[in-house]
Every structure is written in C-alpha cells, then in structure tokens.
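One chain of protein is taken out of this complex; the other chains stay put.
Which chain is which? They are A and B, in the order written, and residues in each are numbered from 1.
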Amino acid sequence: MAVPWVSDLTLLAAILATLLPLCSFLVVMLFTRSHPRISAGLSIGAMSVSLLCALFLLNEHWHMEKPLEYAGRWLVSGSIEIPFGFLLDPVSLLMLAVVAVIGFLIQIYSLGYMAGDPGISRYYAFMSLFLWAMMSLVVAPTLFQLYIFWELVGLSSYLLIGFWYEKFSASQAGKKAFIMTRAGDVAMFLGMLLILLHLGNLSILEIDSPALAARMSPRLLTLSALLIFGGIIGKSAQFPLMTWLPDAMQGPTPVSALLHSSTMVAAGVYLFERLFPFFFFSPDAMTFGLFIGTLSMLLASTMALVTRDIKEIWAYSTISQLGYMIMGLDAGAFFSGAFHLTTHAAFKALLFLCSGVLIHTFETNDIYELGRKGGRSLKVPMACCCIAAGALAGLPPLSGFFSKGLILEGLADLSNPVWLIAALFGAFLTAYYAFRPIFIILFPREASGEPEVHSATSTSKDHSAGHSSSHYWLMGWPLILLAGATLCLGFLKAPLEHFMGQTALPGVKGIGHPVWLLYTEIILAVGGVGLAWMEFGRRCAQQVGFVEKIPALHRLFAERWYLDHFYGWFVDRVIDRGVSALFTQNDHRVIDGSIDGISRGTVETGRLISHMHLGMVQYRLLAMFVVMVLLAFYFFF
Amino acid sequence: MTLYTCLFYVLAVAIVTTTGIAITQRNLVHAVIYLVFSFFGSALLFYLLGAPLLAALEVIVYAGAIMVLFLFIIMMVKMESIEERMPPLGQWLPAVLCGILYLALGAVVVYTAPGSEFPLQTAMATPVELGKYLFQRHWLSIEIVSLLLLVAIIGALHLGKRKETGGTEEP
Partner (left out) sequence: MRIVPFGHVLLLAGLLFVMGAFCAVTRRNLVMIVLGVEIMLNAAGIAFVGSALRWGQLEGQACVFFILAVAATEVAVGLAMIVFAYRKTGSFDPAGYNQLK
C-alpha cells in the first residue's frame, strides 16, 4: 500500500475495529485468566474502542462513492494470490456497526449476567474471539478470508454454546451446532473452489461483477450458487440444517443473544447480502433459496407455537426471521433483507436479553413458571420485552414493521403469489407466537388467583432485592438502549436505504408500494396478537393455544417436525449401519485382508526362496553366475 | 600360419578338451588328473605367450601343489566310493543357458571390439625382469599376499586340527 497506514484514518479505524477484540482475546487467554475483573475490563475496553471505530467509519463514509478496498498480499500459490485486507462498502459498514453495537451492549450486560461465574475470564475471551471473527468476516474483501472467519465464527460459537461444558446437554449442543454448520460449510467450500477455478481469485467485488457470469456457464453458476447457499443454510439454520439453533440455547443467554442477533446466524444472511449480485445472476438458485427460506420460516413458526421454553421460542423465531430475510433477498429486494437483518439484530438481542433477566432472576426457562413466579414484577425487562415482541410481530410504529413490510413488498413484486401468501401467513403466526409467552408471563393463570400472584410478586421482589441492584441495572441499561433502537430504527429506513443504495448494485428492483399490503400486514399482525390475547391474555382464557387442541399437530410441532428423529434415524441407520458397516467390512476384508495377504505373501515368498537356496552354497554360486552374465549384458549393451 | 600359431591352437584344443573331461568326470581322481594335464597345457601356453616364470610357477603351484593337495584330500576321505548325485534340471539348465549366453556375448565383444585382431608377436619377459618388476613395483602387494598365505596356513591348521590329521600343507 502506497499510503502509510497510520495516516489513513479509515484504514487505521478498520484495523483497530477488527483487531482489538483479537488482542483482548489473546491477552485474556494468556495473562489475565485468573483475574475476572481485569479480563472483563480489557474485553469491554477493546470492544468499546472497536465500537467507536466502527461508528466513526460509518459516519465518515456515509456518503461514499464507491467501495473502498484495502488489500495486502498474504499468500501466493502459483498463479493464485490470496490477499488479506478490508472491504468497506455500505453493506459491510452497516453490518460492522451493528455487530459492534450489539456486541458492546451484550458485553456490558454480561457483566451483570455472568457475575460470580467462575469462568468469566474464559467467557470474555471467547466473546472477544467471537466478535473479532465476526467483524473480520464482515470486512473481508475476499471469499477466502470470509471463509476463514466464517469457520472461526463457527468455532467460537461452539466454544460459547458449550461454555458450561460440565453440563452434558451444553457440550452436546455445542457439538451439534459445530457439526451441522460444518455440513453446510463443506458445500460452501466446494462452491468457492468452483468459483476459484473459473475466476482465478475470490475477490468479492469481482464475484459480484457481471464478469463472472460471463465466464461461467449458467449451469455451473447455478451449481456454485447452490453450493454456497448450502453454507448459508448451515450457518443461518435454514430448513434441512435448522435443528442446531434451538439446542444452542444451552449457552449463556447473552451468548444466545449475540448468536441470534448479529453474529453467528447473521453471518449466513450477511454472506447472501455480500454475494447478492452473484446469486442474482442465477434465477434457479434464487428460486431455490426462496423455497428454502419460506419453508424454514413456516416450519420454525409452527415449532414456536407450542414450545414452553422462552429461549426456544425466540430461537425458532430467529429461524423464521432469517427465513424472511432470505426470502426478501431471494425475491430480489436487496435492501429489505439488509434492513430486516439490522432491525432484527436489535429486537432479537433485546428479546434474548430481556428473557435473560427473567431467567437469571427466576432460574427457569418455562414461560408458565416464569409467569407464576411473577415475571411481570420486573418492569423494565417486561416493557422492553413487549416492545421487542411488538417489533417481531410487526406492529406499526416499531422497527420490525417497516423491515417486514419491505420484504412483503419485495415478495409482492414476484409473479408467483404463493410466496407472498406464505409470508403473510408467517407474519400472522409470528405475531401469535411472539405474544403468546408475553401474555402467559404477564397474566399468569393459576388455579388460585390474585392473592397467589401477589405473594409471588413479593417473593420475587425479595429475590431481586437479594440480587444486587447494580447487576440489575448493568443488565437494564443495555435493554433500554436496545429498546430505544428498536423504536427508532424503523424511522431510519429512508436514510439507510439511501446509504445502501449508493453503490448501486445490479438487479435491485424499484419497489412499488401497494397500500393494501400495508394494511394486510397490520391486520394480520394485530390479528395474531389478538388471537394470542384471546387464548392467553383474557381474564377467562384457559391459556391453551389452538394448536394444543389438535394433539397430532401439537406433537408434530413439539417434536420439531420429527427432524431430529429423522437425523437420529438417518445417523443410526444409514451412517451407522450402512456406511460404517461398509467401512467395517472394508476394514476387515480389504485392509486386514491385504495386510494379511502381504504377510502371507512374505511368508510364502520366504518359503519359496528358502526352497530355492536351501542354505546351499551352490545355488548362490549359480545366482552369482547368472547375475554376472546379466551384468555383462548390461554393461556391453 | 606360423609354428607358434599351430602351437597355440594345439595347446588350446588340449586345454579345453582336458578341462571338459575333467569337469564331467564322475571319478574325482580322474578329474584331478585331467585337470593336471590342463594346467600343464596352460603352463605351456604361458611359455608361448612369453611368461616363462609364470609357466614354471603354474606347473609348481597349480599342477604340482594344488592338484596334489586335491588328490590328498580325495584319498584321505576315501571319496572315490561316494556316489555323486546328478544335479537337478533347475540347477544345470540356467547354468548351461547362461554359459552359452556368456560365450556368445564374449565372442561378440571380442570380435567387435577394436584391437582384438591385433596379432600377438612373440616376446619374452625373463624371470629376472619379472622378478625385479614385482619386487620393485609391487613389494607391498607381495608382503600382503605373503601375509595372506600365512593367515591361510593358520586358518587351515585351525580348521583341520581337530582329531587326526590337519590335512593341509602349503605350497
């Protein structure tokens, strides 16, 4: 680089923003593991500087003309040169800011949530690693660098999901997350190789340019797009690989918040955004993505209807919201996906953090339990939770309403109305399942009645009083900030759209604004909330959802459409009995057999040779003679 | 065709014939006797090729000492009575094949190599010349060879010392 990097403020900020979390990870892991306070301080300090840098970058380049790319050579192998650097354009800058903000707030929140945990240093170290990986992923200029950090994100989420590794289910969940996302990553890697073969490098800007489409035949393009989409499916927990995400709840709640809002699962959607033009060149891949997104959205929504675990509800909602984003992107509405990703990051983090406070206080995940123990007494978290759920449901003044509306508009532009109908139905379900836990917690129905509730409230007050109030407020402030963000983000639609639209991406359609769609959305959202109110909120409601009245459906949803069973069956039958039996056979027959064969052959040859020379001098003489003659031939000819 | 040429061919035929009989004889004593004649022929050949000292040594060492040693051994262990087995086919067939190959190769090499047509002229290296040459130029080798002989004597004595006769004398 000709420009000294110190004098280039943009580059300096980018380097600081991405590298500081790594530094804090290393320092914490190497030096301050035994000092939780210092570790947390370091980690938060590094993160706040990163945050400032990210915001500075966003501010500095608000009116950017074209993407900035900084690259240094990292590895040269033959004709393939792998650069390392930064790609700063609206997509990455926005995402960087989102990651930094959410990460920072969650780290602050964790101070309260994780207080007293013996592994707090480790926690902050992994957190830093996670954020570093995610932020570097966001600014990666090449697919290769992106892939490296993509895997690092997977690794650190594995570490964090299995953070309480002494809990069997936690370590199992960590492994599950790791392995299932890996399945997608294999596909993604193959897709990358395909692109590399045809393009010669993996620069994201070049992949996004139409040149690639000209170089690859449409079929290959579709194939590579589908393969890369496989990686997105794994990371963003879409249809076939979705079951790891609900299990990932075993980690600490702030981790879930981070995982669900802005880092791990968002990485998949982010990759889609990043390569949006590339996907856009392949209509088949787009349709496939639309299908997968719709399917996951609906499946996850139905699963969320029945579960009693509050974190699991939000996890399913994450899957379905990611499905929405992918639908929006696949419909060609680039900005809608990106915008929904941003707003979703805010309200989903908020939802998780609120439920984190509830769980932390009452030490249960069950929504009925939470209600019974007096969840409504925690005013701030409940209020924030309501705001976030409203955003999730898509109620008008909140951010989710705007972003979801954009997606619906994008879908409305498609010729096939099936997608739009599915999305609208999903919106209805979303509103229903978002408010179901809220009403259950707010209006606990126990056989007894008001007095019981009062006593529960009083006990919970004792409980929270016993809990130090400083911790409570450490957790409270991020909630309030995020709630503010949830409220306001929707009104930033226009400037953000302007910002994102600056580097005009090919294929972004002009989005029409049918008014009836807006009303339909509002009506459906309100209808969903109303249904939830009817069933759970009313004074005389039995708190039994309509799904639970149909046992077959209920079981189907509660068992996650038997996906886990299918995987279990698949692993058991096909892999254990089929493939590994084949391998066992291979071991026995081919490998053991060939080794036995070699040893037997050696013995036989030895016997043969021992026959041949019986320890007899003369045969050796004969052999010498023969060899001599042959050597003579060799030398003379 | 000079007298020497005739002499060479006569000697060559004699050597080859006696050697051929020697190696095919079942009777060991006869074989050794034929071989003694073969070595006499070789000695004459040496003389013809201008090496009188070597001719004398050939007679003394090969035909005299070595062959007599063989005879001693054969008689000592009463080997005449021992019936020798015929070698198996797998043993002599490769030997014959390789022998023929070797001879063919040798003939080809000898007749294609330049200088093999070079006619040998009679010349004589007197024993004095050869002796001086040996002891001036190769005195170290002579010493080593004598040492080798000494070691051989000791080894042979050691091997044959057990019971009865040692059975070895040294030329």
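For the reader, a short list of remarks on this structure follows.
In this section, contacts are C-beta pairs under 8 Å (C-beta built on N, C-alpha and C of every residue); 3 or more make two chains touch, one makes a residue touch a chain.
Since this is a predicted model, take the numbers as computed values, not measurements.
Shown chains touched by the hidden chain across the complete assembly: A, B. Touch with the hidden chain on the side of subunit B covers residues 2, 4-5, 8-9, 12, 15-16, 19-20, 22-23, 28, 31-32, 35, 38-39, 42, 45-46, 48-51, 53-54, 57-58, 61-62, 65-66, 69-70, 73-74, 76-77, 79, 82, 84-87, 91-92, 95-96, 99, 102-103, 106-107, 110-111, 113, 115-123, 125, 129-130, 133-134, 137-138, 141, 145-146, 148-149, 152-153, 155-157, 159-160, 162-163, 166-168, 170-171. By the touch rule set out above, subunit A reaches the unshown chain at residues 610, 614-618, 621-622, 625.
By definition in this document, only the chains that are shown with their structure count from here on.
Taken together, the subunit B residues at the contact with subunit A in this complex read 91, 94-95, 98, 101-102, 105, 108-109.
Listed in rising order, the residues of subunit A touching subunit B in the complex are 618-619, 622, 625-626, 629, 632-633, 636.
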